[in-house]
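What follows is one structure encoded as structure tokens, with my remarks underneath.
Rest of the complex left out; these chains stay put.
Residue numbering begins at 1 within each chain, and the chains themselves are lettered A, B, C and D in the order written.
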Amino acid sequence: MNWLDEGALYSQISVFLREDLGRGDITSQAIVARNTRARGRFVAGEKMVVAGLEAAEEVFISLDSQAQLEAFVADGEEIEAGKVIARMVGFADVLLAGEQVALNLLQQLSAVATLTNRFVRAVEGTGAAIVDSRNTTPGMRMLERYAVLLGGGRCSRFGLDDGVLVTSNHLAIAGGVADAVKNAKERVGHLHKIKVQVSSEIDLREAISNGADMLLLEGLPVEEVVRLTAVTRNLSSVVSIECSGNITLQNVRAYAEAGANTISIGALMKSARAMTVTFQIQPF
Amino acid sequence: MNWLDEGALYSQISVFLREDLGRGDITSQAIVARNTRARGRFVAGEKMVVAGLEAAEEVFISLDSQAQLEAFVADGEEIEAGKVIARMVGFADVLLAGEQVALNLLQQLSAVATLTNRFVRAVEGTGAAIVDSRNTTPGMRMLERYAVLLGGGRCSRFGLDDGVLVTSNHLAIAGGVADAVKNAKERVGHLHKIKVQVSSEIDLREAISNGADMLLLEGLPVEEVVRLTAVTRNLSSVVSIECSGNITLQNVRAYAEAGANTISIGALMKSARAMTVTFQIQPF
Amino acid sequence: MNWLDEGALYSQISVFLREDLGRGDITSQAIVARNTRARGRFVAGEKMVVAGLEAAEEVFISLDSQAQLEAFVADGEEIEAGKVIARMVGFADVLLAGEQVALNLLQQLSAVATLTNRFVRAVEGTGAAIVDSRNTTPGMRMLERYAVLLGGGRCSRFGLDDGVLVTSNHLAIAGGVADAVKNAKERVGHLHKIKVQVSSEIDLREAISNGADMLLLEGLPVEEVVRLTAVTRNLSSVVSIECSGNITLQNVRAYAEAGANTISIGALMKSARAMTVTFQIQPF
Amino acid sequence: MNWLDEGALYSQISVFLREDLGRGDITSQAIVARNTRARGRFVAGEKMVVAGLEAAEEVFISLDSQAQLEAFVADGEEIEAGKVIARMVGFADVLLAGEQVALNLLQQLSAVATLTNRFVRAVEGTGAAIVDSRNTTPGMRMLERYAVLLGGGRCSRFGLDDGVLVTSNHLAIAGGVADAVKNAKERVGHLHKIKVQVSSEIDLREAISNGADMLLLEGLPVEEVVRLTAVTRNLSSVVSIECSGNITLQNVRAYAEAGANTISIGALMKSARAMTVTFQIQPF
């Protein structure tokens, strides 16, 4: 499932390139002779799980279909500082034009993959899965989710249209867990699993008795998760439990051991600090 | 110059909404009665310079032109944790559908504005300006630059097409500072200022004598900046100096005092950790 | 859940209008005085469940935001031949320009709603739901699904991205029910229900024991459905059964009584013969 | 003239694929190994005139430019039930992703070609041409017209912009045949033929004397067509006569023999019931 839709990638990259290139790279047009060939190297500035190589390659290929990237590592691989990630060969003006967009992608997607990987390792052996959320950078969801997969995480629903999650905000409007779950079950339950946020044992019992498939425990302390998991398991062997909210590398294992099947971590995208990657160009 | 192009904003927001909504919010369709009216409050979870209110408002208005946002603070204002930023009034399904995109924008743009603001304060009184770079999140440059302005920063060129910057990568190809600056000056110098990265005194002298308008000192220690600034001032009173590379809140003032006119900070976008903002919905 | 996404509807209608109008209605431009006001009436030529009124209205409003449609029946209502469905008031050239697209939509969507409704009535009281399939007219899925809902049917997944269905073609490639269900369960089972086509009791037992949520019995005779339903119920009370393939108004009730929870009918769209609806225009 | 604009076909197919694929085929992603090669066969389930092969091929090629379709019959050929229409070779996930859209196109376009062909045969030898109308499925006009041509029919105007037809609705507004024809003749008559709907001998005489090139007899009984054709031929040898309205396979020959030059049949598209075509996939 570690895939990137090529058509969608291609069209995103064109948007990113248009943003940066506008009407063209006036510096290179002024000082670089046309048809000068060059090579460039992407070098890791720190330890990281690499993500975004396919995207970086697409940046240059979008500018010139003859550009060639030779990768020395694969997306998803963990590397040390100093490692040469890939080598580009192509026209100098193409390398200069694509440099910043390619770097921005590599730096930010590797950050997501690396951070995800740290969470995944923190829960190793517990059986819990680390999953992303819709807390993504606007416009970057496809790529950021891809980076989560590369880091060893799993994906939650892509958008509001391919999964049901009844949050506390829905409950404030829809009037109680029982009705909300019942309606969701009846109207889209033949198609979708019903996930519902519960914040008390009463809610939890109502959710399960009305047919919820998954429970979301949001922002609860570990002990409460332990307790509610026990209640749940008494009632059903198939209902799944997800935790989220204020989960850190420090406390994530405790949640996993408390019985969470999935742990959703918004920080995967929004707290991932860009990795250091550089791009050095040389003539032939 | 603190502006957002409304047409461009509108079309970005539609892309962001389409990403999150896809074919529609199936949860609300299943459990929320149509035409239920509701209100929601955005609340700051920590101290921050707010940015993205106009964008958040556009999210809801794009979904329903009758949705109304009442802001209690202005974009660019600094607020404390707990402050209610704004109140939304509209249909419940509209509030639920726009919630995540609006939060993602507010959280991330406020992060950029807040971090920028910390750098701006760090150099207060030195005369140096904090400027952004092209180290932005792909697809978010317009919004992230806007957040930089709100934080008190200044903008550098938007893309490769509206400014000339000769980097070390260009020099590797174009063969030396003298030729590069001469060519740039001759070919686009009647239109654009010529900025060139220099890493030695020789380069610097070549750049100035060939007519460079601005010098970029990238990744140099403060003492070297002090020295090169002195050399520059001996040669010209109008050539401008920019520093960048590994500049932090700790060392930024030293660079400002070393004589930099502008200090370009890639971390403004890529190391800005999303601020905590919540959105709570209630029925009327 | 009987809704039409207004933005999506609007953009579909523009495509349909551009197809028919091209560079403009040269007949009206030549013979109709500009700003002549007129009125038009949509009249049912036969008994039908009406669908498409909202779409027809959007056709005229897309041409002139002042055009007004007064509906005498609601989408989803069953009416007799001769009934005036709605009245349009607007500029004559607008009524003439939108006539054919509006009629095409009303005639074809009403056909889908009417046929769906006949199937729904045929299974009344059995508890089985009539659902659509992806056997839709290319480009018309949103509208045709809407017509299915108006006729009393339910919708299956919109596309390949919002639901899992393992068909016999998948099984030919993926190598057996057990592996396919196991992999689907493991990789997307925390998000989606797993539906799998089974054609024998062995398949069925493998599917259930590996965690399938729904079984598709495709093209099987009623007696076999009776038998397999019994086997299923012995194994699980929650696994759902869907029938499809060669199901007609004559035999649909038998399938429902055989124990199918949902009956998927490709013919809802592809065998629906357009209803007769006419549009008569008059000056004021 | 039996052509399909490749650019237009390509862009329609992408719309159709996006509709069905959305963010991707989650079933295949979960259970089909990447790079598994497979082959598939399209088989006719009943006798039909094939149409849509070029479109079906484009579906798979849009997903993977290496996919290969080997056709065993040509678009426009009549085949018997059981005939293998074409064989696809490509990646399994590509075949599974394109299957439904390709089938929908083949089934529906073959239906149009087959029905058209039955009408064409019914009037064989009379000299009358079977022509389509603007009574098409919204968004499918180019493809449905192509199927009409494959079935042996001829096309009428594509849209409102490339031909003049004064209908009874126009006449209700424009005030009488004489004025309408005169104005049309004067304003666009140097470019276009003027076709006008006439429902009486008086109208017919007015139309001809004002320069109409073609007459449309809509919904008239055969005897009236015989009579009005005779009147027309007395007045002009070049004015052309078209019949339409309630024309069936049973009565079409009578209209042709009554003297109609062209017979326009809305049912070509709207009453064409999708043909049975299946697609069976196998691994290598």
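Heads up, the rule we're going with is that a contact is a pair of C-beta atoms (placed from the backbone, for glycine too) under 8 Å apart; a residue touches a chain by one contact, two chains touch by 3 or more.
On a predicted model such as this, the values are computed, not experimentally measured, just so you know.
Trainee: Taking the 4 displayed chains as a starting point, can you state how many identical chains form the whole complex?
Mentor: 6
Following the convention adopted for this analysis, only the chains that are shown with their structure count from here on.
Trainee: Touching chain A and chain B alike: which chains?
Mentor: Where chain A and chain B share a partner, that partner set is C, D.
Trainee: For chain B and chain D, what's the span in angstrom between their mean Cα positions?
Mentor: 54
Trainee: On a C-alpha centroid basis, what's the spacing between chain B and chain C, in Å?
Mentor: A distance of 47 Å separates the two centres.
Trainee: Please work out the Cα centroid separation of chain C and chain D, and write it as a whole number of Å.
Mentor: Distance between chain centres, rounded to whole Å: 23 Å.
Trainee: Provide the list of chain B residues touching at least two other chains, using ranges where the numbers run on.
Mentor: Chain B, residues with two or more chain partners: 22-24, 29-30.
Trainee: Tell me, which parts of chain B touch chain D in their complex?
Mentor: Answer in residue numbers: 22-23.
Trainee: Okay, in this complex, where on chain A does chain B touch?
Mentor: 12, 15-16, 19-32, 36, 38, 40, 92, 95-97, 99-101, 103-105, 107-108, 134-141, 158-166, 169-170, 172-174, 179-180, 183-184, 187-188, 192, 270-271, 273-274, 279-283
Trainee: Show me the residue ranges of chain A that touch chain D in the complex, using the header's touch definition.
Mentor: Touching chain D: residues 1, 3, 5, 8, 142, 158, 162 of chain A.
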